[in-house]
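Single-structure report; data block below.
The complex appears here minus one protein chain, its other protein chains still in place.
Order of writing sets the labels: A, B and C. Residues in every chain begin at 1.
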Amino acid sequence: MIIRLSPHITPDTSAQLHDQLQALQCSVHAVTTQSASYLVCPGPPSIDLRRVGFLPGVADVHAVSETYQLVSGSWKTQRTTIDLGDGVQIGGGHFALMAGTCSIENETQIQDTVAHLVQQGIRIMRGGVFKPRSSPYAFRGLGMEGLQLFYQHCRQAGIKIITEVMQPAQIDQMYAYTDIFQVGARNAQNFNLLGELGQQDKAVLIKRGISGTIEELLQSAEYVFSAGNERILLCERGIRTFETAYRNTFDINAIPLLKARTHLLVIADPSHGTGIRNLVMPVALAAAMAGADGLLYETHSQPELALSDGQQSLSHEESAELVARLRQILPFCCRS
Amino acid sequence: MIIRLSPHITPDTSAQLHDQLQALQCSVHAVTTQSASYLVCPGPPSIDLRRVGFLPGVADVHAVSETYQLVSGSWKTQRTTIDLGDGVQIGGGHFALMAGTCSIENETQIQDTVAHLVQQGIRIMRGGVFKPRSSPYAFRGLGMEGLQLFYQHCRQAGIKIITEVMQPAQIDQMYAYTDIFQVGARNAQNFNLLGELGQQDKAVLIKRGISGTIEELLQSAEYVFSAGNERILLCERGIRTFETAYRNTFDINAIPLLKARTHLLVIADPSHGTGIRNLVMPVALAAAMAGADGLLYETHSQPELALSDGQQSLSHEESAELVARLRQILPFCCRS
Amino acid sequence: MIIRLSPHITPDTSAQLHDQLQALQCSVHAVTTQSASYLVCPGPPSIDLRRVGFLPGVADVHAVSETYQLVSGSWKTQRTTIDLGDGVQIGGGHFALMAGTCSIENETQIQDTVAHLVQQGIRIMRGGVFKPRSSPYAFRGLGMEGLQLFYQHCRQAGIKIITEVMQPAQIDQMYAYTDIFQVGARNAQNFNLLGELGQQDKAVLIKRGISGTIEELLQSAEYVFSAGNERILLCERGIRTFETAYRNTFDINAIPLLKARTHLLVIADPSHGTGIRNLVMPVALAAAMAGADGLLYETHSQPELALSDGQQSLSHEESAELVARLRQILPFCCRS
Partner (left out) sequence: MIIRLSPHITPDTSAQLHDQLQALQCSVHAVTTQSASYLVCPGPPSIDLRRVGFLPGVADVHAVSETYQLVSGSWKTQRTTIDLGDGVQIGGGHFALMAGTCSIENETQIQDTVAHLVQQGIRIMRGGVFKPRSSPYAFRGLGMEGLQLFYQHCRQAGIKIITEVMQPAQIDQMYAYTDIFQVGARNAQNFNLLGELGQQDKAVLIKRGISGTIEELLQSAEYVFSAGNERILLCERGIRTFETAYRNTFDINAIPLLKARTHLLVIADPSHGTGIRNLVMPVALAAAMAGADGLLYETHSQPELALSDGQQSLSHEESAELVARLRQILPFCCRS
């Protein structure tokens, strides 16, 4: 059960309401976000909603039967949109393109990528500076120095930044240079990280875990929302299956199912979802057709020289073709 | 290595060629299909192809390094097409729609479905009369009687039939009433069945196994081709993963990968690939966008009353909408 | 609901009982096996069992709520045992060892294996003559000729034979030479084959499907039992997972779970369950410890020369060590 509080509720009324609900045997969680204040009582409602609806300080009340509550689509019928400023919006009719190299590599590479994005009208650039790598001996990214360089070039070009944050201790230093904090697949259930990001006001993109269920992804989003941040993007990036012909198996079913279960926006990552350059374009177009609200993909001026993930990066020519084809099909896509 | 024999080769020359190859340490498999005769030497070629190319009776020779040979796309650059007669074609610019109920249920139901197909311009009807069911106590289909009824109504309406064959002993009796023999996911590695279907001249649609790899699907197709039948359709129908939110996880990656690896046509089954009615349309459109050559899907005039698979069957209204949307997007799809 | 009929029931009483149950809205399946006659009404019982228990011709009646009925452990508390004759028993205190080469290769190889088995006191030999192979170009076994040779040597040595049957058409010719019909993992849901084997009186070992669930395995066994054959062995042989370090992932949980859910015997196949020679012994001992009633494993006098599965075959020395260690631990195992 979700109770949205009246914007003008007094602390006294709020405390009173809290007590009344506990008296009704509800376990109550108070949540305050950028947009509103809520009282969340997880689990199926055991009491008559009408009884709650008339209590003072209550704006509205909704029954939610899922294990996740605030991110459920059953109480909020209008899809959440995200405004990154400077005219960069996601959702509400704006299909989001987020492209760039896997890792931030060097200044020339940033310039090449920015130039490509500007040419294609892409307003959000991806690039990792803290890289989660299976082996401790692999390249782990350029760190804050790389991020500052990344930021400097993007700001000049009016481009927003999405980049991965790996641990709470990085948030503060990254804050000024980041528009969307990306939570990687290996951290999809790093609950401390999610909780800390819930205390930020910047957007958070949560990748589905390597073998994360739809339910777990929504519960991870609930961690962020219930800690105070409503600006959440979900990202399908392929799951681990028995099939070894690709790096991951892109789960196309997840796109329409997530759209039906939540009011959050859903982004597709066809680069990690396939791991093979030739599959990126058809799967990207398929994901858009199935209702994705945006794409996060890797493009590199010279994929064969990329420091990481070259085998799944589009060349700039391929990226341009993807954008062109995407523009053709967007009017026909299943978005809602 | 695949050697296509000259159409006018004499038995003597053929036998001589066979001996020459064995003398070169090749293990040779002779294959004769509707279209041509081949000698297949599996595995990477150990001899100089030019040496073989000039032998008498050889039309052309191709190196194929995959575990599958005849179905590989590396030797045959033109995609196979299938002509079912009466103007019903698959491939070569014709996107195939195969729709109908999961099981053939009764005459009224056949009539309803045929009427819907005729109205939508769909020329191939699906419907099972031999149903592989996990439980021996479940409805197992109407058998030959059902098939004859099915056939009678379809013939009148100019509609072709795709229906599942479960064992070699059924082929002969089904032959006259069937246009496409469907091999179900549970029989995807029933090698005796595949071998027998390789001796037929009718088209065979092979569903990917419940947890079948891409490689295994192509090897199953190789069983059919190498036994003499080139008229093969591959079908992606979802795989079994850890995710329980849907019946199966539709593997969208498989569509472009299969198109790249084989010259065979690739059909998508979004009904089994999702198991949830609301996901069928977005996934069907996504599969078409990713390059599928056709769709096999379930539609029922009253899905809630279907004897099997009602929860994944489209209503006729939804089916009509799917067809309409499909016609809009086909010009933009990734087919090749 | 399972009704075991009185052994002396007359056809008239039986027909009457059938009618009475149908009048009570039960869907009734009549089953007659080597041991008894049953009426099975699948699904949870909708009627008072006592009402049925007193009907004429009823020996006893049991509520069974699983999707499978006759193989459920909830109605038959005593574990099924299998007697192959000549003192070769499985269950009831007899741990079954079934060992041999993957394929029957030639007479020398049979002799070597038989000699090893005799020396170790192993009374059941495994060996395939019809081999399901992913590729149509791989060695597919010696067929009936191989089986006859196999039989001839085993009969002399007092050894029983387990061998794979791939299709109904093979049953009749194999019958005289086979003691246990093995249904392979790829045929675990070949319902026609299971049904035909249900009409035999010889034992049937059903391997779990490559990604078959516990429930599906039990339903496949139900196909055999409900067609008339109670002599069933279940076999855990590893499942397909994301892990590529081994051929299959042996599912040790399945052993105690199957023992709890069914009255059938459970055999472990550590050769296919691992695919790696060094893992066979520890996993074999672990399976015995967890409650398996027997082992089916591959041993070859020269594993490196085996025509198939050499990399997972024990040498005869390793096999002897396994047998010795097994004898040490059997008193401590969890069997029930």
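The criterion applied here is as follows: a contact is a pair of C-beta atoms (placed from the backbone, for glycine too) under 8 Å apart; a residue touches a chain by one contact, two chains touch by 3 or more.
Only a predicted model underlies this, so the values are computations on that prediction, with no experimental measurement involved.
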Quiz item: Out of C:Thr67, C:Thr81 or C:Thr249, which is the one that touches the chain we can't see?
Solution: C:Thr249
Quiz item: Of the residues listed, A:His62, A:Arg79, A:His94 or A:Arg186, which one is in contact with the missing chain?
Solution: A:Arg186
Practice problem: May I ask which residue of C:Ser72, C:Ser211, C:Thr262 or C:Thr299 touches the chain that does not appear here? | Solution: C:Ser211
Practice problem: Can you work out which residue in C:Ile267, C:Met281 or C:Leu296 touches the chain that's missing from view? | Solution: C:Met281
Quiz item: Since one chain has been left out of the picture, which residues of chain C touch it in the full complex?
Solution: 211, 213-215, 239, 241-246, 249-253, 255-257, 260, 273-274, 276, 278-279, 281-283, 285-291, 325, 328-329, 332, 334
Self-check item: Contacts of chain A with the absent chain, listed as residue ranges
Solution: 27, 29, 40, 42, 67-69, 132-137, 166-169, 186-187, 189-193, 195, 209-211, 215-216, 219, 222-223, 226-227, 240
Quiz prompt | Interface with the unshown chain - residue positions in chain B | solution = 211, 240-242, 244
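Following the convention adopted for this analysis, only the chains that are shown with their structure count from here on.
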Quiz item: Among the chains, which one keeps its Cα centre farthest from the Cα centre of chain B?
Solution: A
Quiz item: Rounded to the nearest 5 degrees, what is the angle of the rotation relating the C-alpha atoms of chain B to those of chain C?
Solution: 180
Quiz item: For chain B and chain C, what's the span in angstrom between their mean Cα positions?
Solution: 33
Quiz item: CA centre of chain A versus CA centre of chain C: separation in Å?
Solution: 49
Practice problem: Among the residues of chain A, pick out those that touch two or more other chains and give their numbers. | Solution: 211, 241-242, 244
